[in-house]
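Input: a single structure, listed below in structure tokens.
Of the protein chains in this complex, one is absent; all others appear in place.
Coming up: chain A.
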């Protein structure tokens, strides 16, 4: 059955303006850090091939604009996402506070099938800086309260934890994908079977 699975993962990066979304993406995809990124207008886009659970999948990473007035444009990007990465800046408490609204906004706009278990990953970025203001404990608490979202502290500049975080993202996205397909397959199956006049096909069980 594995061959039938889509080998494309759509990942959305959300978070306040200038928390380092673009840098994280580029660090992960190009293994490079530059302090010369322009503010993202609209959205940016990268792909990367990754190996997860011995499978090669293409990860589509969508980097979005952080400013609030661009949020209404987000809908176009959110659709069909497999995983959502919430980024905040450990030196900017506000960007941490806003995680809530980013998460809610995503859930409302993307309307995933199972909002409770949709895979999120939270990244606290810029840990290389000295003036840290959001404690690890606080962030972890928040993540736990939201159905145990995996949490990583990263530095796009130093490349700390970026690889690992994105591995988790890919893994979780893939799981979501699998689950989604289980749900997805049933209606399709009925149509297929109705042509064959067979009420059920045990071969198509995903479990």
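In the analysis below, a contact is a pair of C-beta atoms (placed from the backbone, for glycine too) under 8 Å apart; a residue touches a chain by one contact, two chains touch by 3 or more; residues count from 1.
Heads up, the rule we're going with is that contacts and distances are computed from a predicted model.
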Omitted chain (choose from "Trafficking protein particle complex subunit", "Mitochondrial import inner membrane translocase subunit", "Blast:TBC1 domain family member 9" or "RNA polymerase II transcription initiation") - UniProt protein name: "Blast:TBC1 domain family member 9"
Those residues of chain A which, in the complete complex, touch the missing chain: 8, 10, 17-18, 35-43, 45, 47, 60, 65-73, 75-77, 79, 101, 104-105, 108-109, 111
